[in-house]
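Step one of this worksheet: look at the structure below.
For this view, one protein chain was removed and the others were kept in their places.
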Amino acid sequence: MTPVLVILIPLTGAFLLPLLQFLSRKIIVLVVCLAGGLSFLGNIWGACSGWLRPTVHLAGGWPAHIGIALIHDPLSSPFLLLAALGFGSVLICSFDRTEKFSWRFHVLLFLSWAAVNGILSTGDLFNLYVFYEIFSVSAYLLVAFSTMEWQAIEAGFKYLVFGTVGAMFFLFGTTYLFLFTGYLNMARISEALMSEPGLPVFIPAACFFIALSIKTGAFPSHFWLPDAHSSAKSLVSALLSGVLVMVSIYVFIRLFSVVFIVLKPLVFPLMLGTGSLSLLTGHLMALRQDDIKRLLAYSTVAHLGYILIGLGCASAAGFNAAIYHAFNHMAAKMGLFLTAGILASHAGTRKISELSGLGWDLPFVSILFVLFTAVLVGVPPLNGFMSKWYITLACVERNQAIPALLIILGTVISSGYYLRIIRRLFSGKGTQGTSKDRGATWYVVTLMGVLCILLSLLPLFPVFTDTLHILGNWIMDISMYKDLVMIP
Amino acid sequence: MTMSSMSFAAAIIIFCTGFFTLLTGRNLFRMVIGISLMEGALLLFIITVGYVPGGVPPLLPLKGLPVNPLPHAFTLTTIVIGASHIALALAFVVRIHSSYKTLDVEKIRGLRE
Partner (left out) sequence: MNLPFLHLSLNMHPDQISLVMGAFAIFMTLCSALYAYGYGALAKKSQARCFWMGLWSFGVFSFLTVLAADWFSLIIFLELCSISLFLMILAGDVKTAVMYLLTQFAGAGSLLIGVSILIRDSGTIALGPVCPSAFPFFLVGLGLKAALPVMHFWLPRTHSMAPTPASVLLSGFAVKMGVYGLIRLSSESTAPLFLYLGLTMAIYGVIQALLQHDMKRLLAFHTFSQLGFVMSALGSGTEAGIMAALFYSLAHGIFKGLLFCSAGVMEKKYDTRDLGLLGRGIRKDPVTFALFLVGALAITGFPGTSGFLAKSLVKETLKEGHHVLAIQALFLAGIGTALSFSKMAFYGFMKTRPFSGKDMEKEERPREMKYCHAAMLILALGTLALGILPFSLPRSFPMDTRIWLSWGNLLSALSPIAAGILFFTFLPGLFRPLSIDVPDLYWLFSQLERPFNLLSSVLQQYHNGRLPRYLKFLLAAILIIFLLLIRSDQ
């Protein structure tokens, strides 16, 4: 029942809200809080149950090869946790006094939450496509839902065009696989592909690779990402950069480790290449940015590069490193976007050159900004350093020299542009005067800071490395996944 | 060339036409039409996947070998998703026009670098 509940609760929230819009604001807030709290708990419950006892729920009672199987397994549980933390924090932030409360925003939020949970819980390709599209459409709308009219609409449209092309390739891939094997269940397809060696599997693999790289914003298809992530409200940018990008990474892992296992030698080096190019592009473009949110968006592209490099190593160590980096990136990037939002709204502008002296006006926020920056640059012993170290270990283990060197180069370049912002923040005297109003965003930002510190302390405990081992083994050994799905 | 192959080929050709329209359309509406064409091609592709030569519609009581009904379900869902994409795209086009006063995609470059 858990996988169904995990999808159903936010979906109910999303559908209830438009019905209740005529009632008083207090009731709407109550419903939002209730739905949000229950969804958060549901995600955590799903994550725990997926880790401790992987569960399968067959929708409608139809067996796996005909019907839709909803699965919580050790791969989806870290991502469920990530989604819970990300969406939960954004929900808290949305009650900030500076934001105009709008039920439409919460409808979109819950829709995307339900869709993300759906993607993370499903074991069926077409179901994945449907939830992916719900997620994408709500993301397009979230991007466009902003106070900066023309920028947000333009960004939303470009995101839509790119995302729709991606969706079509995704569906192409699904249909090809259905054509070849007659199944839509991922475990069944995997088995069918392994037992019939003569099929041109590269066609659906290429379709899926293209679709996912468009959706996630990897190198040649990353053009929508800076526009979308910079024009959205800080809240939405935080959500997009932190959580929604990682969903595509989950789909990458799931598809290419389970379904296309026959193509391992070819697809994963391609992932490495894409990751390396994304890294370079993200860091190099960020060097020249004057708009703080656009800089952070390019930094997201670069960190996607790191994660793809980790995935491309195709070893348990690589997958672990990538997932750990996904967590660290979420905590730090959400913190960065939210603090950048606070700083930008205090100064009235997003240009870095006009942010002088804000560090003295808002010292707490600026110190947290420096902390998050240090996490992303990779200053030891913070969590960003540890995850980059793991990715480097995984790369060197696979004798991939260039990605390892690029990771180091990335550290140097990113410290260059982040130091520029920090210098600007702490230069000159504070001019704007301190602001005393602490909205909900401040709490969330502090929360993110605490989360970063906690994540930094994790590698000190052997429990953490055991967890990573279990995760890595589960991903590499798909027979466990297949047994889980196909027995009932 | 069997019926299936021709159908697949037609789907691919329409998809490429749609993509070409998307790439070269100067007007935003052309881009939306391109998207619509691509989705239509995909629908044709899906239906053709389920084709069984000499098949009959999958309606009970069966009068022979039925074509695969599963792609029909996919097609319905995909039509809905496609409709939502197009609707959203058109809404965006209307809003873009109201702020940029033009539909020329080359001129809609507010976000650059």
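Labels for the chains are A and B, by order of writing; each one numbers its residues from 1.
Definition applied: a contact is a pair of C-beta atoms (placed from the backbone, for glycine too) under 8 Å apart; a residue touches a chain by one contact, two chains touch by 3 or more.
In this text the structure is predicted, and so the values were computed from the model without any measurement.
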Contact residue for the chain not shown (choose from A:Val137, A:Ala167 or A:Ile214): A:Ile214
Among A:Leu393, A:Ile453 or A:Met486, residue touching the chain not depicted: A:Leu393
Of A:Asn43, A:Thr216 or A:Thr281, the residue in touch with the unshown chain: A:Thr281
Chain B residues that touch the omitted chain in the full complex: 19, 22-25, 31, 105-106, 108-113
Chain not shown, touching residues in chain A: 158, 161-162, 165, 169, 200-202, 205-206, 209-210, 213-214, 219-221, 223-224, 226, 263, 266-267, 270, 280-281, 284-285, 287-288, 315-317, 320, 360, 379-381, 385-386, 389-390, 392-393, 395-397, 404-405, 407-409, 411-413, 415-416, 419, 423, 426, 459-462, 464-465, 468-469, 472, 476
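As a convention for this text, only the chains that are shown with their structure count from here on.
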Inter-chain centre distance, chain A versus chain B - centres from mean C-alpha coordinates, in Å: 28
Complex contact set, residues of chain B against chain A: 15, 19, 22, 28, 31, 35, 38-39, 42, 45-46, 49, 70-71, 74, 77-78, 81, 84-85, 88-89, 92-93, 95-96, 99-100, 108, 110-111, 113
Residues on chain A engaged by chain B in the complex (per definition of touch): 126, 130, 133, 137, 140-141, 144, 149-151, 153-158, 160-161, 164-165, 167-168, 171-172, 175, 178-179, 184, 226-227, 230-231, 285, 288-289
